[in-house]
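The complex appears here without one of its protein chains, the remainder shown in place.
Should a chain be cited, it is by its letter among A, B and C, assigned in written order, with residues numbered from 1 in that chain.
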Amino acid sequence: MLLNQFLVLAAVLFCIGVYGVIARKNGVLVLMSVELILNAVNINLVAFSAMTDSISGQVFALFVIAVAAAEVGVGLAIVLAIFRTHKTVDLDQVDLMKG
Amino acid sequence: MIAVLAAAAQNADAPVYVAQNVAFGIIAALMVFSAIRVVTTANVVHAAAYLVMVLAGAAAQFILLGAEFVAITQVMVYIGAVVVLFLFGIMLTKAPMRGEEFARRDQWLAGLFTSVVLFGVLIYGLLDGFGRSKIPQDLQPTLTGEVSDSIFGTYLLAFEAISLLLLAAAVGAIVVSKRD
Amino acid sequence: MPASLLAVTTETYSTPVLDWHALAPLVILMVTLGLAIIVDSISARRTSTVLPNLAGLGMLAALIPVLTLAISDDRSRELFGGSFVVDRFSLLMSALFLVAGYVTVLLSTNYIAEGDYHEGEYYFLLVASVAGMVFMASARDLISIFVALELLSIPAYLLASWRKRTQTGIEGGMKYYLMGVFASAIMLYGMSLIFGGTGHTRLVDVGEALHGSFGSEPIAVIGIVLTLVGFAFKVSAVPFHNWAPDTYEGAPTPITAFLSVASKAAGFVALIQLIFVGFLGRDDVVRPMMFILAALTMFVGNVIALRQTNVVRLFAYSSVAQAGFILAPLAVVAADDPAVLSGIVESMTLYLVAYALMNLGAFAVIIAVSRRTGTGEMDSWGGLFSWAPALAVTMAIFLFSLGGIPPMLGWNAKFRLFDAVVSAGTASAYTMAVIMAINTVISMAYYLTLVRRMFVDDAPDGDHTPIKVPVPLVAAMAITATVVVVAGVIPGPLSDLAQSATLAIAG
Partner (left out) sequence: MLTHAWIIPLIPAISFVLILAIGKKLPRGGSEIGIASVAICFVLALTVAFGWVSRVNDGTPPEGRQSSQSYLITEGHETRPVTEADAEAENGTDAAAHGTEAEATSTDHEAEATESTEATATEDEHGTETSAEGEEGGEEHHATSAVVRDMTWFDSGGFDIRVGTMVDGLSSLMLVVVTLISLLVHVFSTDYVAGDRRYTHYFAFLSLFTASMLFFVLSSSTIQMIVGWELVGLCSFALIGHWWEEKPNSDAALKAFLTNRVGDVGLLCGMIILFFAANGSFDIVRITEMANEGAIRHSLLLIASLSLMTAVMSKSGQFVLHTWLPDAMAGPTPVSALIHAATMVVAGIYMVARLYPVFFEGLSIGTGNINALAIMGSVTLLFGALLAFVQSDIKKVLAYSTISQLGYMVMALGVGAWTAAIFHLFTHAIFKACLFLGSGSLAHHIHSFDMKKDMGGMRKVMPKTYATFLIGTAALMGVPLVTAGFWSKDEILAGAHMLGGGGDGYPFAIVMGLLGAICTCAYMTRAIWYVFFGEPRGKSAEMELHENGPRIVVPLMILAFGSIVAGFVNIPDGSIPWPAKWQLWFEHMVEPTGTYFVATNPDFGHPSFLPWVAVVSFGAIVVGAGAAYLWYWKGLGPHGITERNRFARAGYVVLEKKYGLDILYTDWIAGGVKGPIARAAYWINQNVIDGLVNLVGRTAAKTGQWVYRYVDQGAIDGAVNGSGATASGAGEVLRKTQTGKVQTYGSYLFVGAALLAAVIVVIAS
């Protein structure tokens, strides 16, 4: 197997995720898109780990997974609080402060 | 997606890996398709379901790469916990299940532009840097003990920090999301 | 196949040797965290004094091992094979984070107690974030840096969202969180590329590997740039700054101070470690990148700051601009010139310390003033001198220091930045010095505008009754103002500290 097939897959996922975080209205969906990006990173890390025969990549990926779980928890809490105060999860409508 | 297939096709002359390559190709195609649906579908619950597909596909790729422990963790943490969190989030924010007006922002073209630029830069770099690198032929599944040795050896402190991090995140998330 | 399996399993696990002295600051912070949770849950009524005192004392207690480490003979202690290093640089920075954390506690005491916020969790998260920063100061490994970054950031996201009942409060937190997550995603991708190319996560190994064939690939450049972008976000460099004004405005003001000082300093610490330990082999990448970032950051921050009418937003843009100043020396990094390198680290370290003190002090005054005015609009600062002369004079000291007017500490620090830049002696270094000079003058304009408001304008409502400033705020102002003035007049000791820190990382 070529290393690049994994890397390109990861790059594609990464860019889809980037599109998602910019283009989606719903805060929850933005968070899901972030997960796509983080998964792309993980694929990179594990592929490199296999490639260089270094265990650190897999450990790195595990840490990323753990942190991602924490981030999602925090993110959903914030989106929930947004929903309470703004009655919407459309991030475009959360723009009181500007300039 | 085409780029992925092209990359896979480049390697078609290596007969030994036909099985893996076919598996990779199918899973990759599935993942890319699901990922696109995650960011385009109007139905939030569908998006979560597609996300599960992507996550599961990633787990499968990890197995292809011999990282079984990571794959299992991926399934447990992501599909088991994170997606459930997402579903709770969807439920609590009472998102409409259907409705085109919720699909994308007016500025979605900015997103497209951004991701295309980023993709161009990344692909150029990747093809240039790792163009002919191959995964070692005698790739073995990594032993879980080895992973744990590393975590509890070199990365012990980071591991402890992660535990603190999860505690802080949980405490804080409860306070912020609590209705009071 | 069995052979290779065997080969893997024969690597026996050996317990890592722990140097408890080196870990003591972190351990003390962890113990403080545990105590905070226990105290918070057993105390029936929410006492307003126990928790802040506990958090403050915990940070001061953590300073003790920092000091004992500083005077011990070991100039550098390496744990986990060099991925956790306690040297003078990390000690100085740890001390900075702990002091900044302590001052933040002082700033928060009355603000949080009077504002109907959750107190126990607030201090818990504050200490957790400081623990992440202290960890960051010693982390010399991609994974450790990543984990430390998240440990300091995630509590900070939550703290920034602490005014969750108000629309602006939660909006600020959301923007900080999302931008932070985006930035860390970019950074992770960059780190994965660097790991992939070098096969190492330890910065020293990365540095060596970058000298090899991988170092010359474009993908290495992309990896370095993306990794550094993650921290450029943290220090609010343009174009990754947009979160800062909104978040600063929305967050509780003590947290704004904390973000603009400690969190930013942590970003710079990570930048310094990454660049000087890891990426020095590609200084040709770091130089143009930092040049672009620093120049953009100074100009955009200063120019937009001129148009602000809200004091907190003014300080947000001011802190963006200040970040540009601190970035400027990195634009002249030259791997083959040790004198320039040490000058860069020294001036950045010194400026970070100076900036932390002046900005925290300024925010202490802002909090004290807004306790009465209840708003951050600059009009409400009119005539401050007539009803709170001490506050006005203190604020003027900080503003002068930020603007770089002698004999305040900020002047000396800014001067060292100039010198570090100029000493590189290249054409781009001179260009950067000119850019810095122009921006110093621009920044003077809005600092002096605020001074004018305080001293010349009339109080908007004609109300000249004096105000009462709580003791913790007075303490915070006294500490910072004293150091700003005294260290401005006698800059020797601080410079020496910064110099010894330099030797550790650049020398």
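In this text, a residue touches a chain if its C-beta (ideal position, glycine included) is under 8 Å from a C-beta of that chain, and two chains touch if they have at least 3 such contacts.
Small disclaimer: the values here were computed from a predicted structure and weren't measured.
Chemist: If I'm reading the header right, one chain is hidden. Which shown chains does it touch across the whole complex?
Modeler: Touch partners of the hidden chain, whole complex considered, are A, B, C.
Chemist: Could you tell which one of C:L226, C:A266, C:V333 or C:L391 touches the chain left off the display?
Modeler: Final answer for the missing-chain contact: C:L226.
Chemist: Touching the left-out chain: which of C:D74, C:E114, C:D379 or C:D458?
Modeler: Of these options, the touching residue for the absent chain is C:D458.
Chemist: Could you tell which one of C:V31, C:L67 or C:I490 touches the chain left off the display?
Modeler: C:I490
Chemist: Of the residues listed, B:L118, B:I135 or B:V175, which one is in contact with the missing chain?
Modeler: B:L118
Chemist: For the chain that's not shown, point to the residue among C:I64, C:A445 or C:V471 touching it.
Modeler: Checking the options C:I64, C:A445 or C:V471, the one contacting the hidden chain is C:A445.
Chemist: Kindly state which of the options C:N242, C:T375 or C:T426 is in contact with the chain not pictured.
Modeler: Result: among the candidates, C:N242 touches the missing chain.
Chemist: Can you list, in ascending order, the chain A residues touching the missing chain?
Modeler: Counting over the whole complex, chain A touches the hidden chain at residues 18, 21-24, 30, 91-92, 94-99.
Chemist: Give me the chain B residues in contact with the hidden chain, please.
Modeler: That gives, for chain B, the contact residues 105-107, 109-115, 117-118, 120-121, 124-125.
Chemist: Which parts of chain C are in contact with the chain that was left out?
Modeler: Where chain C meets the chain not shown: residues 174-175, 178-179, 182-183, 186, 216, 218, 221-222, 225-226, 229, 233, 239-240, 242-243, 246, 282, 284-285, 288-289, 292-293, 300, 302-304, 306-307, 339, 342-343, 346-347, 405-407, 415-416, 418-419, 422, 441-442, 444-446, 448-449, 452, 455-456, 458, 489-492, 495-496, 498-499, 502.
Quick note on the criterion: only the chains that are shown with their structure count from here on.
Chemist: More C-beta pairs touching across which pair, B-C or A-B?
Modeler: Pair with more contacting C-beta pairs, B-C versus A-B: A-B.
Chemist: Could you work out how far the Cα centre of chain A sits from that of chain C, in whole Å?
Modeler: Chain centres of chain A and chain C, defined by C-alpha means, are spaced 25 Å apart.
Chemist: For chain A and chain B, what's the span in angstrom between their mean Cα positions?
Modeler: The computed centroid separation for chain A versus chain B comes out at 8 Å.
Chemist: Tell me, which residues of chain C touch at least two other chains?
Modeler: In chain C, 143, 147, 150, 154, 157-158, 161, 164, 173, 193, 196 touch at least two other chains.
Chemist: Give the residues of chain A touching no fewer than two other chains, as numbers and ranges.
Modeler: 7, 14, 17, 21, 27, 47, 51, 56, 59, 63, 67, 70-71, 74, 77-79, 81, 84
Chemist: Under the touch definition given earlier, write down the residues of chain A that touch chain C in their complex.
Modeler: Against chain C, chain A makes touches at 7, 14, 17, 21, 27, 30, 34, 37-38, 40-41, 44-45, 47-48, 51-52, 54, 56-57, 59-60, 63-64, 67, 70-71, 74-75, 77-79, 81-82, 84-86, 91, 94-99.
Chemist: Can you name the residues of chain A that touch chain B in the complex?
Modeler: 1-9, 11-29, 31-33, 35-36, 39, 42-43, 46-47, 49-51, 53, 55-56, 58-59, 61-63, 65-74, 76-81, 83-84, 89-90, 92
Chemist: Which of the residues in chain B come into contact with chain C in the complex?
Modeler: On the chain B side, the touching residues are 121-122, 124-126, 128-130, 138, 140, 143, 145-146, 148-149, 152-158, 161-162, 164-165, 167-169, 171-173, 175-176.
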